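Take a look at this one; I'll ask things after.
Omission of a single protein chain aside, the complex is shown with its protein chains in their original locations.
Coming up: chain A.
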Amino acid sequence: MKVLKSWLQDYLKFNTSNEELAEKLSLCSFPVDSIETDIDKNIVVAKILAIKEHPDADKLRLVKIDDGENSYEIVCGASNIEVGQLVPFARPGSRVGDHTIKEAEIRGVKSQGMLCSELELRIGDDHTGILILDNKFKLGRAVGELLDSDAIFDLDITPNRGDCLSHFGVAREISALYSRSIVRPPIKLSMSGKQITDKVSLKVNDITACPQYMARLIEGVKIAESPDWIKKRLDLVGISSINNVVDITNYILLDLGHPLHAFDADKIDGDTVVVRRAKSKENIESIDHKQRKLAQDNLVIADAKGPIAIAGIIGGVRSEITNSTTDVIIEAAEFDRRVIRKSSKLLGLATEASHRFERGIDPGGVEYALNKAVKLISEIAGGKISFGILKHGEKGQSIEIDINYAGINKLLGTNLSAHDIDSILRRIGCEIKEGRAIVPLYRSDISIWQDLAEEVGRIFGYQNIDMKKVTTKRVKNENIFFKFKEMLKDILIENGFSENLSYSFIRNDEIGIYHFAKSNLLKVSNSCEKEDLYLRPSLIPLLLKTISKNQSFDRISVFELGSAFLKNREKFNLAALCCGKDADRILDKSLQALLKKTRSGTLTKITELDQRTKDMLKIRKRKCFYFELCVDDLNSNSRLAKSEIKYKVKFPDIKFRTVSKYPSVVRDMAFIVNKNIKVRDVEKTIYSLSQNIQMVELFDEFPSDKFGKGNKNIAFHIYLQDLKSTMKFEESDKIITAIRKTVTKIYKAKPRDF
């Protein structure tokens, strides 16, 4: 939600910088996502390094400045600047007032930007010289964030803080944070003409859904464009302007947080406004020109003909304000938040109004919001406020909570006195009476003492709470199944397999390829994709997909250990596949290792991937084999003792190299070196030669005297990539040449040709 600093200052004047305020809110209330200031973010803090006279103009000087990254020369006419000062530097491209700054030549000397005065930054009237900044500011920082300029704060209000969904609410929150008081000036209405009850009366049928309802009448308004100040404020916080009356209702929504609705009084059929549940088969055309079917779960405002508004959500076209409207009824009500939420979900429609009702409006603020709106309308759109008010219900009773002082201190880990706790609770609006907190009506999120503890904790400051050592005993019975699963991974990895992780979903085409029976599968009912999604009963389909993704590798050995789902059972499966030369032997060796090391006799067979499936999956490799087993079953069959089940816990530091989205080029290289040369060292050397070497994979290491006594052959696949585009052959050639030269030199190697 966006709030405008100057609008907040209608209620609370404050002097803190934008940055400080944002930090305080983030630490004590809710996150501030961004701050936009009137001052372009490319106007930054710069330091004056040197000042010279302009060679060709008496009143101008050449000022050398440094913005923390570079230095620039500016031509400047001010006389108040001195070396060492920090000043606002408008970079070329930034906007100062109505124009964009460019590099320019001023009397024959290039000026790379501009230094600004207070007036130019629109934070004051002084234009006699350059604004000198506080020397604590950091070079290069956006000046707008540091100075007292108007700003738009984008706040991430959490769902429990409905009380902050308005400028008044946020100002009230800020006043609590800074221990200041805040008031709303009383609204005095001058009324004339008839009584509202002469024109229309009120009937509330569902008083649980609608605990309060109020309305006033203004006669003789003139619908027109809103004045500039309203349009500007609405625009800055992201609301479009429609006409003066509608804008005022939106203005009050953002100002006080209370949703209002405006009806054209002459379009109400009959003489009674009824608040009731919709009847089935009723419908309404809402003001966004959509026909909406209604049901009992929708609360409506209705006249003799039928619904004229969906309560708390959106108005209807039949009674909407148009250019010819002269008599306006303004409604302010309290609707039950659960009713509004249900109604909103049923329609699939959420509005600024429903959003606030769901999160809790201030039941004590209904009349104030109504009166302020009506006063603004009569002032801006003309018209006379009729006497009287349609009214139903009362604001409810405040919640009273016994303050559990000991509990609060224990929960937070603090040692605050009752006096300190009371004082914080008063700051957030509670009245304290004999150890009970009377919670202000606008804080619907506070109902138990733990909610009070949160208020105390955040205002006191979580950074002020000391760490407390946790003393728990070591767990007696370790989770053996977890260790067993991890041990299985270690066994496969020792045998050269790479662990894969994939999704839990399969689609219709996979079900077709593998002939799964849909009646056994769990299906997603609300897929946001166009296709149906099912939960995988096997890890094989997605594991096999990795083959076509890795065509440049001549051997692929991957496995996955993860959940598999059938209608009545969720279990862990382990699936492994191997493609390329000796694939069946390698896979079988690993399977035997698994069975042997877990001392289990479970047999699972190795399957060869048939040609038809290979064609469907577009796999070009010669031979592919796989197996899958159920880990839960393997565990039951295992005769290992608990103490024998372990897994690796120490891992080397890994330096990650981003994988390009563009295709790599794979080049093979081989060298004859002395057999004592460590392959890891050679790999390290190769990596250091270019950023574009993504992987160096050893595929042969063969010591033999045929290469010379005491020598061995080492061969690598070198994967070359460019992060920004497809690696070009000439570029890859350059890198290969560099590798050949360097490795030959450092390791006294003999390169071999391919």
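Just so we're on the same page, a contact is a pair of C-beta atoms (placed from the backbone, for glycine too) under 8 Å apart; a residue touches a chain by one contact, two chains touch by 3 or more; residues count from 1.
Convention: contacts and distances are computed from a predicted model.
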item: Name of the absent chain as recorded in UniProt (options "ABC transporter permease subunit", "HTH gntR-type domain-containing protein", "Trehalose import ATP-binding protein SugC" or "phenylalanine--tRNA ligase"); value: "phenylalanine--tRNA ligase"
item: Options A:V470, A:A517, A:L603 or A:A641, residue touching the unrepresented chain; value: A:V470
item: Option from A:R233, A:R359, A:R443 or A:K614 whose C-beta touches the chain left out; value: A:R359
item: Given A:S179, A:S201, A:N508 or A:S563, the one touching the chain that is not displayed; value: A:S563
item: Which of A:I39, A:A373 or A:L492 contacts the chain that the document leaves out; value: A:L492
item: Touch residues of chain A, complete complex, unshown partner; value: 26-31, 158-161, 338, 341-342, 358-359, 410-414, 448, 450-451, 453-454, 457-458, 462-463, 465-470, 472-475, 478-479, 481-482, 486, 489, 492-504, 522-528, 533, 535, 542, 545-546, 549-550, 553, 555-558, 562-563, 565, 567, 570, 647-649, 651, 654, 656-659, 664, 694-695, 697-701, 719, 721
